[in-house]
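Quick one: the structure is below, questions incoming.
The other protein chains are all here in position, but one chain of the complex has been omitted.
Letters are used for the chains, namely A and B, taken in the order the chains are written, and counting of residues starts over at 1 for each.
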Amino acid sequence: MADYNIQEMVQKNKNNKRTKIVEKSIPIILFLITCISILTTIGILYTLISETFIFFTRVSFIDFITDTEWNAFSSDPSWGIISLIMGTLKIVVIAILVAIPIGLGAAIYLSEYATDRTRRTIKPILEILAGIPTVVYGTFAITFVTPLIRGIFPEVNLYNAISPGVVVGIMIVPMIASLSEDAMSSVPNTTREGSLGLGATRLETVFKVIIPAAASGIISSFVLGISRAIGETMIVSIAAGSTPNASLDIRESLQTMTGFIVQVTSGDASYGTDLYYSLYAVGMTLFLFTLVMNMISQWITRRFKEEY
Amino acid sequence: MQLVDKDQVSKSLGGRLIRNNIMKFLFLLCTLVGLVVLVTLIVDTVLDGWNYLTWDFLTSFSSSRPENAGVYGAIIGSIWLMAVTAPVSIILSVGTAMYLEEYAPENRLTDFIKINISNLAGVPSVVFGLLGLTIFVRQLALGNSVLAAGLTLSLMILPVIVVSSQEAIRSVPSTVREASVGMGATKWQTVSRIILPAAIPGIITGIILALSRAIGETAPLVVLGVPVSLLVTPNSALDTFQALPMQIYNWVKMPQEEFQYLTAAGIIILLIILFLMNSVAIYIRNKFSKRY
Partner (left out) sequence: MTDSQLKEDKNMGTEMGTEIGTEVKQADNASGIIESGQPVFQAKDFNLWYADNHALQNINLTFSENEISAIIGPSGCGKSTFIKALNRMVELVPIVRTEGHILYRGDNIFDKKMTVEELRTKVGMVFQNPNPFPKSIYDNVAYGARVHGIKKKKILDQIVEKSLRGAAIWDEVKDRLNQNAYGLSGGQQQRVCIARALAIEPDVILMDEPTSALDPISTTKIEDLIQQLSKDYSIVVVTHNMQQAARVSDKTAFFYQGYVVEHDDTSAIFENPKDKRTEDYVSGRFG
(Lines give C-alpha, C1' and ligand atoms only; values in the text may rest on other atoms or scores of the structure.)
Protein backbone atom coordinates (compact mmCIF):
# COMPACT_ATOMS: atom_id res chain seq x y z
CA MET A 1 0.00 0.00 0.00
CA ALA A 2 2.90 2.34 0.48
CA ASP A 3 3.37 4.65 -2.43
CA TYR A 4 5.74 6.68 -0.33
CA ASN A 5 8.87 6.23 1.69
CA ILE A 6 8.91 8.26 4.81
CA GLN A 7 12.57 8.11 5.66
CA GLU A 8 13.31 9.24 2.11
CA MET A 9 10.98 12.22 2.50
CA VAL A 10 12.53 12.96 5.85
CA GLN A 11 15.97 12.92 4.29
CA LYS A 12 14.83 15.33 1.59
CA ASN A 13 13.49 17.65 4.26
CA LYS A 14 16.71 17.44 6.22
CA ASN A 15 18.38 20.16 4.26
CA ASN A 16 15.35 22.42 4.32
CA LYS A 17 16.88 25.89 4.53
CA ARG A 18 13.90 27.55 6.14
CA THR A 19 13.83 25.17 9.09
CA LYS A 20 17.52 25.73 9.64
CA ILE A 21 17.30 29.51 9.49
CA VAL A 22 14.29 29.56 11.81
CA GLU A 23 16.05 27.26 14.24
CA LYS A 24 19.08 29.55 14.34
CA SER A 25 17.27 32.89 14.46
CA ILE A 26 14.51 32.18 16.99
CA PRO A 27 16.78 32.09 20.06
CA ILE A 28 18.38 35.35 18.95
CA ILE A 29 15.01 37.05 18.41
CA LEU A 30 13.72 35.82 21.77
CA PHE A 31 16.91 36.97 23.48
CA LEU A 32 16.53 40.44 21.97
CA ILE A 33 12.94 40.57 23.18
CA THR A 34 14.10 39.54 26.64
CA CYS A 35 16.59 42.39 26.64
CA ILE A 36 13.67 44.85 26.60
CA SER A 37 13.14 44.12 30.29
CA ILE A 38 16.73 45.12 30.99
CA LEU A 39 16.36 48.20 28.80
CA THR A 40 13.29 49.13 30.84
CA THR A 41 15.32 49.08 34.04
CA ILE A 42 18.11 51.01 32.38
CA GLY A 43 15.52 53.49 31.10
CA ILE A 44 14.07 53.98 34.57
CA LEU A 45 17.50 54.44 36.15
CA TYR A 46 18.71 56.74 33.36
CA THR A 47 15.56 58.87 33.54
CA LEU A 48 15.56 59.20 37.29
CA ILE A 49 19.30 59.66 37.75
CA SER A 50 19.93 62.19 34.97
CA GLU A 51 17.00 64.44 35.82
CA THR A 52 17.59 64.13 39.55
CA PHE A 53 21.19 65.15 38.92
CA ILE A 54 20.02 68.35 37.21
CA PHE A 55 17.70 69.00 40.15
CA PHE A 56 20.61 68.85 42.56
CA THR A 57 22.63 71.30 40.51
CA ARG A 58 19.89 73.79 41.34
CA VAL A 59 18.81 72.73 44.81
CA SER A 60 21.14 71.78 47.64
CA PHE A 61 21.13 68.07 48.39
CA ILE A 62 21.66 68.86 52.07
CA ASP A 63 18.53 71.03 52.12
CA PHE A 64 16.67 68.25 50.33
CA ILE A 65 17.35 65.72 53.07
CA THR A 66 17.40 68.01 56.12
CA ASP A 67 14.79 70.68 55.50
CA THR A 68 11.48 69.81 57.14
CA GLU A 69 9.36 71.88 54.80
CA TRP A 70 8.23 71.03 51.30
CA ASN A 71 6.73 73.99 49.57
CA ALA A 72 7.17 73.43 45.87
CA PHE A 73 4.63 75.84 44.47
CA SER A 74 5.63 78.95 46.38
CA SER A 75 7.67 81.72 44.78
CA ASP A 76 10.32 80.97 47.40
CA PRO A 77 10.12 77.17 47.38
CA SER A 78 11.56 74.85 50.00
CA TRP A 79 12.45 71.25 49.18
CA GLY A 80 12.49 69.19 52.37
CA ILE A 81 11.70 65.64 51.22
CA ILE A 82 11.17 64.60 54.86
CA SER A 83 7.67 66.09 54.73
CA LEU A 84 6.72 63.85 51.83
CA ILE A 85 8.43 60.81 53.34
CA MET A 86 6.54 61.38 56.58
CA GLY A 87 3.31 61.57 54.59
CA THR A 88 4.12 58.23 52.96
CA LEU A 89 5.12 56.69 56.29
CA LYS A 90 1.88 57.71 57.99
CA ILE A 91 -0.11 56.04 55.25
CA VAL A 92 2.11 52.93 55.27
CA VAL A 93 1.98 52.45 59.04
CA ILE A 94 -1.82 52.71 59.13
CA ALA A 95 -2.08 50.45 56.11
CA ILE A 96 0.06 47.66 57.57
CA LEU A 97 -1.70 47.90 60.92
CA VAL A 98 -4.86 47.09 59.01
CA ALA A 99 -3.46 44.70 56.46
CA ILE A 100 -1.17 42.45 58.49
CA PRO A 101 -3.67 41.20 61.11
CA ILE A 102 -6.50 40.87 58.60
CA GLY A 103 -4.36 39.37 55.87
CA LEU A 104 -2.64 36.92 58.17
CA GLY A 105 -5.91 36.01 59.90
CA ALA A 106 -7.53 35.31 56.57
CA ALA A 107 -4.52 33.29 55.45
CA ILE A 108 -4.65 31.18 58.62
CA TYR A 109 -8.36 30.60 58.21
CA LEU A 110 -8.05 29.64 54.56
CA SER A 111 -5.03 27.43 55.02
CA GLU A 112 -5.85 25.72 58.33
CA TYR A 113 -9.55 25.92 59.14
CA ALA A 114 -11.57 26.37 55.95
CA THR A 115 -13.15 23.49 54.11
CA ASP A 116 -12.20 23.06 50.52
CA ARG A 117 -15.52 24.53 49.44
CA THR A 118 -15.13 27.69 51.53
CA ARG A 119 -11.64 28.13 50.18
CA ARG A 120 -12.89 27.84 46.64
CA THR A 121 -15.53 30.52 47.29
CA ILE A 122 -13.33 32.96 49.20
CA LYS A 123 -10.24 32.90 47.02
CA PRO A 124 -11.94 34.29 43.90
CA ILE A 125 -13.42 37.06 46.06
CA LEU A 126 -9.94 37.98 47.22
CA GLU A 127 -8.79 37.91 43.61
CA ILE A 128 -11.59 40.27 42.59
CA LEU A 129 -10.66 42.55 45.47
CA ALA A 130 -7.05 42.52 44.29
CA GLY A 131 -8.17 43.45 40.78
CA ILE A 132 -10.17 46.55 41.70
CA PRO A 133 -8.48 49.65 40.25
CA THR A 134 -6.94 51.98 42.80
CA VAL A 135 -8.95 54.93 41.46
CA VAL A 136 -12.05 53.03 42.56
CA TYR A 137 -10.56 52.43 46.01
CA GLY A 138 -9.70 56.13 46.17
CA THR A 139 -13.28 57.08 45.40
CA PHE A 140 -14.47 54.60 48.02
CA ALA A 141 -12.15 56.22 50.57
CA ILE A 142 -13.32 59.77 49.97
CA THR A 143 -17.04 59.08 49.48
CA PHE A 144 -17.58 56.33 52.04
CA VAL A 145 -14.76 55.78 54.53
CA THR A 146 -13.92 59.44 55.20
CA PRO A 147 -17.55 60.44 56.01
CA LEU A 148 -17.80 57.33 58.20
CA ILE A 149 -14.70 58.29 60.18
CA ARG A 150 -15.76 61.92 60.43
CA GLY A 151 -19.13 60.78 61.70
CA ILE A 152 -17.40 59.09 64.64
CA PHE A 153 -14.55 61.59 65.15
CA PRO A 154 -15.78 65.00 63.98
CA GLU A 155 -12.40 66.65 64.60
CA VAL A 156 -10.88 64.71 61.69
CA ASN A 157 -10.14 66.80 58.61
CA LEU A 158 -11.85 66.00 55.27
CA TYR A 159 -8.39 65.08 53.97
CA ASN A 160 -6.54 62.93 56.50
CA ALA A 161 -4.22 59.95 56.86
CA ILE A 162 -6.68 57.55 58.45
CA SER A 163 -9.12 57.00 55.60
CA PRO A 164 -6.59 56.50 52.77
CA GLY A 165 -4.38 54.51 55.17
CA VAL A 166 -7.17 52.09 56.01
CA VAL A 167 -8.19 51.74 52.37
CA VAL A 168 -4.60 51.16 51.22
CA GLY A 169 -4.48 48.49 53.94
CA ILE A 170 -7.60 46.84 52.59
CA MET A 171 -6.14 47.00 49.11
CA ILE A 172 -3.08 45.00 50.14
CA VAL A 173 -4.99 42.45 52.26
CA PRO A 174 -5.57 40.09 49.29
CA MET A 175 -1.88 40.11 48.46
CA ILE A 176 -0.74 39.35 52.01
CA ALA A 177 -3.49 36.78 52.47
CA SER A 178 -2.75 34.89 49.30
CA LEU A 179 1.06 34.91 49.62
CA SER A 180 0.91 33.90 53.29
CA GLU A 181 -1.64 31.23 52.53
CA ASP A 182 0.65 29.82 49.83
CA ALA A 183 3.49 29.73 52.35
CA MET A 184 1.39 27.97 54.99
CA SER A 185 -0.21 25.52 52.58
CA SER A 186 3.20 24.43 51.43
CA VAL A 187 4.09 23.26 54.93
CA PRO A 188 3.71 19.51 54.46
CA ASN A 189 0.70 17.79 55.94
CA THR A 190 2.91 15.33 57.80
CA THR A 191 4.27 18.22 59.89
CA ARG A 192 0.74 19.40 60.61
CA GLU A 193 -0.42 15.89 61.49
CA GLY A 194 2.60 15.43 63.72
CA SER A 195 1.38 18.26 65.93
CA LEU A 196 -2.35 17.48 65.76
CA GLY A 197 -1.58 13.84 66.48
CA LEU A 198 -0.12 14.81 69.85
CA GLY A 199 -3.45 16.35 70.82
CA ALA A 200 -2.51 19.96 70.05
CA THR A 201 -5.41 22.12 68.94
CA ARG A 202 -5.49 23.69 65.47
CA LEU A 203 -4.63 27.03 67.04
CA GLU A 204 -1.56 25.70 68.84
CA THR A 205 -0.47 23.95 65.69
CA VAL A 206 -0.80 27.18 63.72
CA PHE A 207 1.26 29.30 66.07
CA LYS A 208 3.82 26.75 67.22
CA VAL A 209 4.38 24.76 64.05
CA ILE A 210 2.90 26.23 60.88
CA ILE A 211 3.77 29.89 61.25
CA PRO A 212 7.38 29.26 62.31
CA ALA A 213 7.78 26.87 59.39
CA ALA A 214 6.26 29.31 56.91
CA ALA A 215 7.83 32.41 58.48
CA SER A 216 9.96 33.47 55.55
CA GLY A 217 7.06 33.38 53.08
CA ILE A 218 4.82 35.25 55.51
CA ILE A 219 7.36 37.95 56.30
CA SER A 220 8.23 38.45 52.68
CA SER A 221 4.52 38.93 51.95
CA PHE A 222 4.47 41.68 54.59
CA VAL A 223 7.48 43.37 53.01
CA LEU A 224 5.92 43.21 49.56
CA GLY A 225 2.73 44.65 51.05
CA ILE A 226 4.70 47.56 52.52
CA SER A 227 6.34 48.13 49.16
CA ARG A 228 2.94 48.27 47.48
CA ALA A 229 1.69 50.73 50.09
CA ILE A 230 4.69 53.01 49.55
CA GLY A 231 4.06 53.11 45.82
CA GLU A 232 0.28 53.45 46.02
CA THR A 233 -0.76 56.60 44.24
CA MET A 234 -4.41 57.14 43.42
CA ILE A 235 -5.92 56.44 46.84
CA VAL A 236 -3.67 59.00 48.51
CA SER A 237 -4.04 61.50 45.67
CA ILE A 238 -7.80 61.40 46.09
CA ALA A 239 -8.23 61.10 49.84
CA ALA A 240 -5.10 62.32 51.63
CA GLY A 241 -4.97 65.93 50.45
CA SER A 242 -2.02 67.94 49.18
CA THR A 243 -0.39 69.67 52.11
CA PRO A 244 3.04 68.18 52.80
CA ASN A 245 3.98 68.22 56.47
CA ALA A 246 6.25 66.32 58.76
CA SER A 247 3.82 66.18 61.68
CA LEU A 248 2.62 62.92 63.20
CA ASP A 249 -1.00 64.04 63.34
CA ILE A 250 -3.02 61.53 61.33
CA ARG A 251 -6.15 63.68 61.40
CA GLU A 252 -4.64 66.37 59.22
CA SER A 253 -4.27 66.67 55.47
CA LEU A 254 -0.91 65.48 54.13
CA GLN A 255 0.92 64.61 50.94
CA THR A 256 2.89 61.52 50.00
CA MET A 257 5.71 61.24 47.48
CA THR A 258 3.37 59.65 44.95
CA GLY A 259 0.70 62.27 45.68
CA PHE A 260 3.16 65.05 44.89
CA ILE A 261 4.09 63.52 41.52
CA VAL A 262 0.43 63.29 40.57
CA GLN A 263 -0.31 66.81 41.73
CA VAL A 264 2.53 68.32 39.69
CA THR A 265 1.86 66.30 36.54
CA SER A 266 -1.88 66.90 36.51
CA GLY A 267 -1.25 70.64 36.44
CA ASP A 268 1.32 71.96 34.03
CA ALA A 269 4.85 71.67 35.23
CA SER A 270 6.67 73.50 32.45
CA TYR A 271 9.62 71.60 31.17
CA GLY A 272 12.92 72.83 32.58
CA THR A 273 11.64 74.41 35.80
CA ASP A 274 12.82 73.41 39.27
CA LEU A 275 9.36 72.01 39.82
CA TYR A 276 9.73 69.75 36.78
CA TYR A 277 13.04 68.34 37.97
CA SER A 278 11.76 67.91 41.49
CA LEU A 279 9.41 65.25 40.08
CA TYR A 280 12.39 63.07 39.37
CA ALA A 281 14.09 63.70 42.70
CA VAL A 282 10.91 62.57 44.43
CA GLY A 283 10.50 59.69 41.96
CA MET A 284 14.06 58.60 42.66
CA THR A 285 13.47 58.63 46.42
CA LEU A 286 10.29 56.62 45.94
CA PHE A 287 12.05 54.17 43.65
CA LEU A 288 14.85 53.63 46.18
CA PHE A 289 12.36 52.95 48.97
CA THR A 290 10.46 50.33 46.99
CA LEU A 291 13.66 48.83 45.59
CA VAL A 292 15.05 48.31 49.09
CA MET A 293 11.76 46.69 50.16
CA ASN A 294 11.72 44.36 47.17
CA MET A 295 15.32 43.38 47.74
CA ILE A 296 14.65 42.65 51.39
CA SER A 297 11.74 40.47 50.39
CA GLN A 298 13.81 38.58 47.82
CA TRP A 299 16.63 38.20 50.29
CA ILE A 300 14.28 36.74 52.91
CA THR A 301 12.81 34.31 50.40
CA ARG A 302 16.25 33.16 49.25
CA ARG A 303 17.96 33.18 52.62
CA PHE A 304 15.28 31.30 54.51
CA LYS A 305 13.96 29.09 51.75
CA GLU A 306 12.06 26.31 53.49
CA GLU A 307 13.24 22.87 52.53
CA TYR A 308 10.60 20.22 52.83
CA MET B 1 7.35 8.78 88.93
CA GLN B 2 4.72 10.34 86.77
CA LEU B 3 6.05 13.24 84.75
CA VAL B 4 2.77 14.17 83.10
CA ASP B 5 -0.08 15.08 85.38
CA LYS B 6 -3.06 13.64 83.52
CA ASP B 7 -5.63 15.56 85.56
CA GLN B 8 -3.88 18.80 84.80
CA VAL B 9 -3.86 18.00 81.10
CA SER B 10 -7.55 17.23 80.94
CA LYS B 11 -8.42 20.27 83.03
CA SER B 12 -6.55 22.63 80.71
CA LEU B 13 -7.99 21.00 77.62
CA GLY B 14 -11.33 22.77 77.91
CA GLY B 15 -9.70 26.19 77.96
CA ARG B 16 -7.49 25.33 75.05
CA LEU B 17 -10.47 24.27 72.97
CA ILE B 18 -12.37 27.45 73.79
CA ARG B 19 -9.37 29.55 72.81
CA ASN B 20 -9.13 27.61 69.59
CA ASN B 21 -12.78 28.28 68.78
CA ILE B 22 -12.62 31.98 69.63
CA MET B 23 -9.59 32.44 67.41
CA LYS B 24 -11.18 30.42 64.65
CA PHE B 25 -14.09 32.83 64.73
CA LEU B 26 -11.74 35.83 64.59
CA PHE B 27 -9.85 34.34 61.64
CA LEU B 28 -13.16 33.82 59.89
CA LEU B 29 -14.02 37.48 60.49
CA CYS B 30 -10.71 38.50 58.90
CA THR B 31 -11.56 36.38 55.90
CA LEU B 32 -14.97 37.99 55.64
CA VAL B 33 -13.58 41.55 55.75
CA GLY B 34 -12.75 41.27 52.07
CA LEU B 35 -16.26 40.14 51.24
CA VAL B 36 -17.84 42.90 53.34
CA VAL B 37 -15.69 45.59 51.72
CA LEU B 38 -16.47 44.28 48.27
CA VAL B 39 -20.21 44.25 48.90
CA THR B 40 -20.15 47.69 50.56
CA LEU B 41 -18.14 49.17 47.74
CA ILE B 42 -20.43 47.76 45.08
CA VAL B 43 -23.67 48.65 46.85
CA ASP B 44 -22.46 52.16 47.66
CA THR B 45 -21.35 52.74 44.07
CA VAL B 46 -24.49 51.32 42.50
CA LEU B 47 -26.75 53.37 44.80
CA ASP B 48 -24.88 56.55 43.85
CA GLY B 49 -24.50 55.93 40.18
CA TRP B 50 -27.45 53.87 39.04
CA ASN B 51 -29.69 56.78 38.07
CA TYR B 52 -26.97 58.38 36.02
CA LEU B 53 -26.29 55.28 34.00
CA THR B 54 -28.27 56.29 30.94
CA TRP B 55 -27.87 55.88 27.22
CA ASP B 56 -26.86 59.55 27.01
CA PHE B 57 -24.15 58.93 29.59
CA LEU B 58 -22.69 56.20 27.39
CA THR B 59 -22.86 58.22 24.18
CA SER B 60 -21.78 61.70 25.33
CA PHE B 61 -18.32 63.17 25.52
CA SER B 62 -16.98 64.66 28.73
CA SER B 63 -18.34 68.07 29.67
CA SER B 64 -17.93 70.64 32.40
CA ARG B 65 -21.69 70.53 32.91
CA PRO B 66 -22.57 67.37 34.77
CA GLU B 67 -25.94 66.94 33.09
CA ASN B 68 -24.24 66.72 29.67
CA ALA B 69 -21.20 64.70 30.65
CA GLY B 70 -20.63 61.11 29.51
CA VAL B 71 -18.02 58.45 29.04
CA TYR B 72 -18.13 57.90 25.27
CA GLY B 73 -14.70 59.41 24.60
CA ALA B 74 -13.23 57.67 27.63
CA ILE B 75 -14.49 54.22 26.66
CA ILE B 76 -13.33 54.53 23.05
CA GLY B 77 -9.98 55.85 24.31
CA SER B 78 -9.56 52.96 26.73
CA ILE B 79 -10.31 50.50 23.91
CA TRP B 80 -7.65 52.19 21.78
CA LEU B 81 -5.25 52.02 24.67
CA MET B 82 -5.81 48.27 25.07
CA ALA B 83 -5.48 47.78 21.31
CA VAL B 84 -1.91 49.05 21.62
CA THR B 85 -1.08 47.57 25.01
CA ALA B 86 -2.31 44.04 24.31
CA PRO B 87 -0.22 43.13 21.26
CA VAL B 88 2.91 44.90 22.48
CA SER B 89 2.81 43.36 25.94
CA ILE B 90 1.94 39.91 24.62
CA ILE B 91 4.84 39.83 22.16
CA LEU B 92 7.32 41.17 24.72
CA SER B 93 6.19 39.08 27.67
CA VAL B 94 5.50 35.75 26.03
CA GLY B 95 8.74 36.07 24.06
CA THR B 96 10.64 36.73 27.27
CA ALA B 97 8.94 33.85 29.08
CA MET B 98 9.73 31.47 26.19
CA TYR B 99 13.34 32.55 26.16
CA LEU B 100 13.75 32.15 29.92
CA GLU B 101 12.02 28.77 30.10
CA GLU B 102 13.22 27.14 26.89
CA TYR B 103 16.38 28.75 25.61
CA ALA B 104 18.20 30.67 28.34
CA PRO B 105 21.47 29.06 29.38
CA GLU B 106 22.10 28.72 33.10
CA ASN B 107 24.45 31.59 33.66
CA ARG B 108 24.73 34.86 35.50
CA LEU B 109 23.14 36.90 32.75
CA THR B 110 20.03 34.74 32.96
CA ASP B 111 19.97 35.05 36.76
CA PHE B 112 20.33 38.79 36.39
CA ILE B 113 17.45 38.97 33.91
CA LYS B 114 15.21 37.01 36.27
CA ILE B 115 16.05 39.15 39.31
CA ASN B 116 15.60 42.25 37.19
CA ILE B 117 12.11 41.17 36.14
CA SER B 118 11.01 40.50 39.70
CA ASN B 119 12.35 43.91 40.69
CA LEU B 120 10.46 45.56 37.84
CA ALA B 121 7.29 43.95 39.20
CA GLY B 122 7.76 45.97 42.38
CA VAL B 123 8.36 49.36 40.75
CA PRO B 124 5.41 51.69 41.48
CA SER B 125 3.25 52.50 38.48
CA VAL B 126 3.84 56.20 38.94
CA VAL B 127 7.56 55.63 38.29
CA PHE B 128 6.67 53.89 35.02
CA GLY B 129 4.73 57.06 34.30
CA LEU B 130 7.91 59.12 34.75
CA LEU B 131 9.74 56.71 32.43
CA GLY B 132 7.04 57.11 29.78
CA LEU B 133 6.96 60.88 30.20
CA THR B 134 10.71 61.21 29.66
CA ILE B 135 11.33 58.56 27.00
CA PHE B 136 8.12 58.22 25.00
CA VAL B 137 6.38 61.57 25.42
CA ARG B 138 9.43 63.83 25.25
CA GLN B 139 12.49 62.08 23.78
CA LEU B 140 10.64 60.06 21.13
CA ALA B 141 8.23 63.00 20.74
CA LEU B 142 5.14 60.81 20.77
CA GLY B 143 3.28 63.37 22.88
CA ASN B 144 0.47 62.17 25.11
CA SER B 145 -0.69 59.77 22.42
CA VAL B 146 -2.28 56.34 22.60
CA LEU B 147 1.06 54.90 21.50
CA ALA B 148 3.07 56.56 24.28
CA ALA B 149 0.59 55.46 26.94
CA GLY B 150 0.24 51.96 25.46
CA LEU B 151 4.00 51.41 25.45
CA THR B 152 4.25 52.66 29.04
CA LEU B 153 1.50 50.34 30.24
CA SER B 154 3.01 47.44 28.27
CA LEU B 155 6.30 47.80 30.11
CA MET B 156 4.42 48.11 33.39
CA ILE B 157 2.51 44.83 33.02
CA LEU B 158 5.40 42.99 31.36
CA PRO B 159 6.67 41.34 34.59
CA VAL B 160 3.17 40.13 35.46
CA ILE B 161 2.64 38.36 32.13
CA VAL B 162 6.19 37.02 32.04
CA VAL B 163 5.76 35.33 35.41
CA SER B 164 2.35 33.83 34.64
CA SER B 165 3.50 32.67 31.18
CA GLN B 166 6.59 31.09 32.71
CA GLU B 167 4.39 29.15 35.10
CA ALA B 168 2.13 28.03 32.26
CA ILE B 169 5.09 26.86 30.18
CA ARG B 170 6.65 25.11 33.15
CA SER B 171 3.43 23.21 33.84
CA VAL B 172 3.70 21.37 30.51
CA PRO B 173 5.15 18.04 31.58
CA SER B 174 8.67 17.28 30.46
CA THR B 175 7.56 13.84 29.21
CA VAL B 176 5.62 15.52 26.41
CA ARG B 177 8.65 17.59 25.51
CA GLU B 178 10.79 14.43 25.45
CA ALA B 179 8.30 12.70 23.18
CA SER B 180 8.62 15.50 20.66
CA VAL B 181 12.39 15.81 20.59
CA GLY B 182 12.58 12.02 20.73
CA MET B 183 11.04 11.95 17.27
CA GLY B 184 13.65 14.22 15.85
CA ALA B 185 11.64 17.42 16.12
CA THR B 186 13.83 20.48 16.52
CA LYS B 187 13.71 22.73 19.54
CA TRP B 188 11.54 25.38 17.90
CA GLN B 189 9.21 22.76 16.41
CA THR B 190 8.74 21.35 19.89
CA VAL B 191 8.19 24.78 21.42
CA SER B 192 5.84 26.08 18.75
CA ARG B 193 3.81 22.95 18.08
CA ILE B 194 3.71 21.26 21.48
CA ILE B 195 4.69 23.52 24.38
CA LEU B 196 2.95 26.74 23.36
CA PRO B 197 -0.40 25.15 22.39
CA ALA B 198 -0.41 23.25 25.67
CA ALA B 199 0.51 26.34 27.70
CA ILE B 200 -1.77 28.75 25.88
CA PRO B 201 -4.77 28.62 28.29
CA GLY B 202 -2.53 29.55 31.21
CA ILE B 203 -0.82 32.23 29.18
CA ILE B 204 -4.11 33.76 28.04
CA THR B 205 -5.47 33.77 31.59
CA GLY B 206 -2.38 35.67 32.73
CA ILE B 207 -2.65 38.12 29.86
CA ILE B 208 -6.30 38.93 30.53
CA LEU B 209 -5.66 39.47 34.23
CA ALA B 210 -2.72 41.75 33.44
CA LEU B 211 -4.71 43.72 30.88
CA SER B 212 -7.53 44.14 33.36
CA ARG B 213 -4.97 45.70 35.67
CA ALA B 214 -3.77 47.96 32.86
CA ILE B 215 -7.25 49.14 31.90
CA GLY B 216 -7.94 50.44 35.42
CA GLU B 217 -4.50 51.98 35.85
CA THR B 218 -4.61 55.73 36.40
CA ALA B 219 -1.38 57.02 37.88
CA PRO B 220 0.89 56.57 34.82
CA LEU B 221 -1.73 58.24 32.63
CA VAL B 222 -1.85 61.26 34.92
CA VAL B 223 1.93 61.54 34.76
CA LEU B 224 1.91 61.22 30.96
CA GLY B 225 -0.57 64.09 30.80
CA VAL B 226 -3.48 62.25 29.23
CA PRO B 227 -6.20 64.89 28.80
CA VAL B 228 -9.50 64.77 30.69
CA SER B 229 -11.62 66.89 28.42
CA LEU B 230 -11.58 66.13 24.76
CA LEU B 231 -14.37 66.15 22.23
CA VAL B 232 -12.92 63.77 19.64
CA THR B 233 -11.93 60.14 19.59
CA PRO B 234 -8.49 59.14 18.26
CA ASN B 235 -8.11 58.26 14.57
CA SER B 236 -4.71 56.70 14.96
CA ALA B 237 -2.38 55.49 17.69
CA LEU B 238 -0.52 58.78 17.41
CA ASP B 239 -3.55 60.85 18.43
CA THR B 240 -4.24 61.90 21.97
CA PHE B 241 -7.10 60.23 23.80
CA GLN B 242 -9.14 59.98 26.98
CA ALA B 243 -9.28 57.00 29.30
CA LEU B 244 -12.01 55.74 31.58
CA PRO B 245 -10.03 55.74 34.86
CA MET B 246 -8.74 59.25 34.09
CA GLN B 247 -12.31 60.39 33.57
CA ILE B 248 -13.31 58.91 36.93
CA TYR B 249 -10.34 60.56 38.65
CA ASN B 250 -11.24 63.89 37.10
CA TRP B 251 -14.84 63.69 38.26
CA VAL B 252 -14.06 62.60 41.80
CA LYS B 253 -11.98 65.75 42.27
CA MET B 254 -14.85 68.00 41.18
CA PRO B 255 -16.51 69.97 43.97
CA GLN B 256 -20.10 69.79 42.61
CA GLU B 257 -22.08 66.99 44.17
CA GLU B 258 -23.52 65.80 40.87
CA PHE B 259 -20.07 64.82 39.68
CA GLN B 260 -19.89 62.34 42.55
CA TYR B 261 -22.79 60.49 41.00
CA LEU B 262 -21.11 60.59 37.61
CA THR B 263 -17.99 59.17 39.28
CA ALA B 264 -20.05 56.30 40.61
CA ALA B 265 -21.63 55.71 37.21
CA GLY B 266 -18.20 55.70 35.58
CA ILE B 267 -16.97 53.22 38.17
CA ILE B 268 -19.91 50.93 37.43
CA ILE B 269 -18.91 50.88 33.75
CA LEU B 270 -15.27 50.19 34.65
CA LEU B 271 -16.22 47.41 37.07
CA ILE B 272 -18.51 45.79 34.49
CA ILE B 273 -15.65 45.76 31.97
CA LEU B 274 -13.31 44.27 34.60
CA PHE B 275 -15.91 41.72 35.65
CA LEU B 276 -16.31 40.56 32.05
CA MET B 277 -12.56 40.30 31.55
CA ASN B 278 -12.11 38.36 34.79
CA SER B 279 -14.98 36.01 33.97
CA VAL B 280 -13.36 35.14 30.66
CA ALA B 281 -10.06 34.50 32.42
CA ILE B 282 -11.63 32.31 35.10
CA TYR B 283 -13.64 30.44 32.46
CA ILE B 284 -10.52 29.66 30.44
CA ARG B 285 -8.62 28.62 33.55
CA ASN B 286 -11.34 26.26 34.77
CA LYS B 287 -12.06 24.82 31.36
CA PHE B 288 -8.46 23.83 30.75
CA SER B 289 -7.18 23.37 34.28
CA LYS B 290 -7.32 19.57 34.44
CA ARG B 291 -5.37 18.76 31.37
CA TYR B 292 -2.58 16.66 32.76
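One rule holds in what follows: a contact is a pair of C-beta atoms (placed from the backbone, for glycine too) under 8 Å apart; a residue touches a chain by one contact, two chains touch by 3 or more.
This one's a predicted model, so the numbers in the text were calculated from it and none came from an experiment.
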{"item": "Omitted-chain contact residue, chosen from B:40, B:116, B:186 or B:233", "value": "B:186"}
{"item": "Residue of B:137, B:156 or B:198 in touch with the missing chain, whole complex considered", "value": "B:198"}
{"item": "Interface with the undisplayed chain - residues on chain B", "value": "106, 173, 175-176, 178-186, 189, 193-194, 197-198, 291-292"}
{"item": "Interface with the unshown chain - residue positions in chain A", "value": "1-7, 9-10, 12-14, 16, 19"}
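Please note the rule applied: only the chains that are shown with their structure count from here on.
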{"item": "Separation of mean Cα positions, chain B and chain A [Å, integer]", "value": "13"}
{"item": "Chain B - residues contacting chain A, complex", "value": "16-17, 19-20, 23-24, 26-31, 33-35, 37-38, 40-41, 44-45, 48, 91-92, 95-96, 98-100, 103-104, 112-113, 115-131, 133-135, 138, 155, 158-159, 162, 184, 186-189, 209, 212-213, 215-219, 222-225, 245, 248-249, 252-253, 260, 263-264, 267, 270-271, 274, 278, 282"}
{"item": "Complex contacts: residues of chain A adjacent to chain B", "value": "10, 19, 22-23, 26-27, 29-31, 33-34, 36-38, 40-41, 43-44, 47-48, 51, 101-106, 108-110, 113-114, 122, 124-129, 131-136, 138-140, 142-144, 170, 173-174, 177, 201-204, 224, 227, 230-234, 237-238, 258, 261-262, 265-266, 271, 279-280, 283, 286-287, 290-291, 293-295, 297-298"}
